[in-house]
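Heads up, one of the protein chains got dropped from this complex, but the rest are sitting where they should.
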Amino acid sequence: MTVRAAVAGASGYAGGELLRLLLAHPEAEIGALTGHSSAGQRLGALQPHLAPLAGREVLPTTADALAGHDVVFLALPHGQSAAVAEQLGEEMLVVDCGADFRLADAADWEAFYGSPHAGTWPYGLPELPGARAALAGTRRIAVPGCYPTAALLALFPAYAAGLAQPEAVVVAASGTSGAGRAARADLLGSEVMGSMRPYGVGGGHRHTPEMKQHLAAAAGHPVTVSFTPTLAPMPRGILATCSAAARPGVGAADVRAAYEKAYGDEPFVRLLPEGRWPATGAVYGSNCGQVQVALDPEAGRIVAISAVDNLTKGTAGGAVQSMNVALGLPESLGLSTIGVAP
Amino acid sequence: MTVRAAVAGASGYAGGELLRLLLAHPEAEIGALTGHSSAGQRLGALQPHLAPLAGREVLPTTADALAGHDVVFLALPHGQSAAVAEQLGEEMLVVDCGADFRLADAADWEAFYGSPHAGTWPYGLPELPGARAALAGTRRIAVPGCYPTAALLALFPAYAAGLAQPEAVVVAASGTSGAGRAARADLLGSEVMGSMRPYGVGGGHRHTPEMKQHLAAAAGHPVTVSFTPTLAPMPRGILATCSAAARPGVGAADVRAAYEKAYGDEPFVRLLPEGRWPATGAVYGSNCGQVQVALDPEAGRIVAISAVDNLTKGTAGGAVQSMNVALGLPESLGLSTIGVAP
Amino acid sequence: MTVRAAVAGASGYAGGELLRLLLAHPEAEIGALTGHSSAGQRLGALQPHLAPLAGREVLPTTADALAGHDVVFLALPHGQSAAVAEQLGEEMLVVDCGADFRLADAADWEAFYGSPHAGTWPYGLPELPGARAALAGTRRIAVPGCYPTAALLALFPAYAAGLAQPEAVVVAASGTSGAGRAARADLLGSEVMGSMRPYGVGGGHRHTPEMKQHLAAAAGHPVTVSFTPTLAPMPRGILATCSAAARPGVGAADVRAAYEKAYGDEPFVRLLPEGRWPATGAVYGSNCGQVQVALDPEAGRIVAISAVDNLTKGTAGGAVQSMNVALGLPESLGLSTIGVAP
Partner (left out) sequence: MTVRAAVAGASGYAGGELLRLLLAHPEAEIGALTGHSSAGQRLGALQPHLAPLAGREVLPTTADALAGHDVVFLALPHGQSAAVAEQLGEEMLVVDCGADFRLADAADWEAFYGSPHAGTWPYGLPELPGARAALAGTRRIAVPGCYPTAALLALFPAYAAGLAQPEAVVVAASGTSGAGRAARADLLGSEVMGSMRPYGVGGGHRHTPEMKQHLAAAAGHPVTVSFTPTLAPMPRGILATCSAAARPGVGAADVRAAYEKAYGDEPFVRLLPEGRWPATGAVYGSNCGQVQVALDPEAGRIVAISAVDNLTKGTAGGAVQSMNVALGLPESLGLSTIGVAP
């Protein structure tokens, strides 16, 4: 089965990562590459690491250019996917790496994004309870945000097992590629190297409602999330340090058991042996997430930490993994758990 | 008034930073520089950034070498200060950058450091309530750990004002110099660049009891701290993201007022204007800490974030600032609030 | 003697570094800060590391705003200084950190910058032969480019002593701040971290004629320069690796002697002891340049390497040092040879 795939937004970081992974996917054939300001250029000038595609031309993002593919990946700025998606045939698989179809609550969408809510698509985090069933056979996938991917992998087992109080605290450090490729002075190398800084503090980050939605689904009751994203001086990676007060009577063995149950059979989440902790450097370029959890007896909190590559498992790898599920391909096809280190 | 200062541990990172600051201090005269494995070498080979001291020889760390100074700074591995300090005359000011005399609770010391407790000295964080009075005229100072400096600056105003519930969560990212200069494979540039990772998770970090001790003093009741330190790919800096549930009825104005009261007159802590957030890059090489705070209304938490240079305000700058207080010099003498950026 | 200084271009990297140094200068008083797109903003939002100036407002860059100062520093894009400078009174000291008045040859200027040549001002590299005499009492100073500062410090002693053949090779690695603060996608942190790349290869870089001009002056005959600049993943610093074939009969002792003669009494250039080599990390934030030289007997080449901080000795520090000379102040006043490390 050959899957002909188009990528809209091929000149950005998510688009480049999709292409890197699709080049290694044995059933994928790369079709149209489209862009906005990059249209007309050769990909070699835009993504010089993708040597096999150097001569390919970027086309303008239009419904015509995207037609005739089995899968269309949308790697567009938030809020632009809906307009493109509605022009694409229902028989095509559309995988949206943007936020447009992630949230179930229209009021949340409007509060955080300021535009009308476009709808809700099956959520591309197969590790969540029930997610594979919702993805199987679907023709529309909403790829999770990179921070929610990291935070949910760290926390959902604790909530699914009923071990944690409903107030979670998430502090996550992201590499700069998470902010995209647009030229911004505050993302210049001179500004980010040697510095760490938070942003969107105090409940304002758009990824907060996405975390709450899926933790609540896992828990069966509402969960609040105090989320603080920080920018770290590295190109890739998210380290999410998450915690929540343990429910009375919960012990370390309960916590360990819940995570072993959640991840024992997962191909792309590795619960580390006790005493070892995740590092983003160990999942650089890999679709594998690392997770570790501990119970701090004195503070009474479950501390769960995950490391993912924000562009791979956090975006493009999760997208390809979900595509595999939707199309009935082996879920791991074309995806690697091996990082590039050091 | 000329202050003749010796530095024990002159070849390490804390020792080098002490010398950098003392070179700029108008009343300090740099006396003996001592070390262990570096004894006999010229400082120029060990600390090539300290050009004016390039020809100075490092002496072995002995009571004789340290005798005859007005101030002795100890920048030694944890647990080694007590033995040196007891050989130093009571009339000398001894400023210990190690942990030996920080903790008030002997059981805490023994649990975390595994040796007999040596005692408790006045704590070198002048911004804490009552700290200046304890430092004035003292001849013994325990310089805070770099993480506690950052966490306490972020959190103590909330506790001193009675705004926060007694369970605090601290997630802090530190530059690699915080781990010292000993050759360790896990601190090689190849390992740390491009990677973030936690360590000492789940209550085990030695800086936890130090935070609890001083938050409790500010609050007037016990406070638990869930502390997770992480290692960030940068040489210097700590970003501490701290939070605690707000007490019922606490509003954003209460929080802002508490921090303005705490820091309105402080020379070395800058409460940022609302809407701006700390960055470690803005305090690189500076003795200034940046603090910001917000109330997350949905999660019900006070989120307070601080940025300090772990070697300056977090160690050597705090040491010199405390020395100034102890000796009756102007507190800001020889210390700068200006960072080196970008 | 109080010197009232204005800085045009206060929101850029060179402007910020000028302010950092002027804040530490005992005779300087900081007057107007001007900018273009930043006009109307508070400096605290633009240069958060300059805490003492946080409340100062940036004014539009006009002759009126700059009038009434003793010194005006111009930190403007190349080609914009001339128009501003001609509006400033002849009694004011104007220190141009741009390229406008560096080149003696109008044809070179026009070939590399594409606009009419504005003139030639005394060159602000006091270490060059005859430079101090030209700077003393001047009211106009052209601050060298950062690459020429590094390359000339490495090479001019060999040419002044007649030791080197007239074909020099310069390969220099610069931190990203050398490219300025304008938002450019190729300078994003995501692009520069983890990567080194050359630019302007093959004779095209604007700093080449500046190097040739001053090496020729030192040598007394024309010198060609093959110059390749590269961008390194660090915020600051230039490491210039320079070489030239040795003239027949030149020995290692001749080379050493020439450099010792050139730098024996220089306050801001440190010829390292034999066997030790420069590092940009050792001059971070310092006005000191480190130089080392060796004769490779097998290749027959003199290899001279320098490290400078491109923003300090390479721009703003050189500007303040030259200002001191021009105004008859002690040359080292307010400038430090101490770097911030690690």
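To keep things simple, chains are lettered A, B and C as they appear, and every chain counts its residues starting from 1.
We adopt the following convention: contacts are C-beta pairs under 8 Å (C-beta built on N, C-alpha and C of every residue); 3 or more make two chains touch, one makes a residue touch a chain.
The structure presented is a predicted model; accordingly, all values stated were derived computationally and were not measured.
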item: Residue, one of C:Pro144, C:Pro157, C:Gly281 or C:Gly318, that touches the chain absent here; value: C:Gly281
item: Absent-chain contact - pick from A:Ile238, A:Cys288, A:Ala304 or A:Leu327; value: A:Cys288
item: Among C:Asp70, C:Glu127 or C:Glu191, residue touching the chain not depicted; value: C:Glu191
item: Contacting the left-out chain in the complete assembly, out of C:Ala32, C:Ala131, C:Leu163 or C:Val225; value: C:Val225
item: Hidden partner chain, residues of subunit B it touches; value: 13, 175-177, 179, 181-185, 187-194, 233-235
item: Residues of subunit C (touch criterion as defined above) contacting the omitted chain; value: 167, 169, 171, 173, 188, 190-199, 201-203, 208, 224-226, 228, 230, 232-237, 239, 241, 243, 245, 277-282, 284, 292, 294-301, 303, 305, 307, 341-342
item: Residues from subunit A at the interface with the omitted partner, ascending; value: 13, 16, 20, 23-24, 44-45, 47-52, 54, 177, 181, 193-194, 235-236, 270, 273, 276, 279, 281-286, 288, 290, 336-342
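Simple rule for what comes next: only the chains that are shown with their structure count from here on.
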item: Relative orientation of copies subunit A and subunit B, as a Cα rotation angle in degrees, nearest 5; value: 180
item: Where subunit A and subunit B are represented by their mean Cα positions, the distance between them in whole Å; value: 37
item: Per-residue overlap in subunit B, given as positions that touch at least 2 other chains; value: 193-194, 235-236, 279, 281-282, 284, 341-342
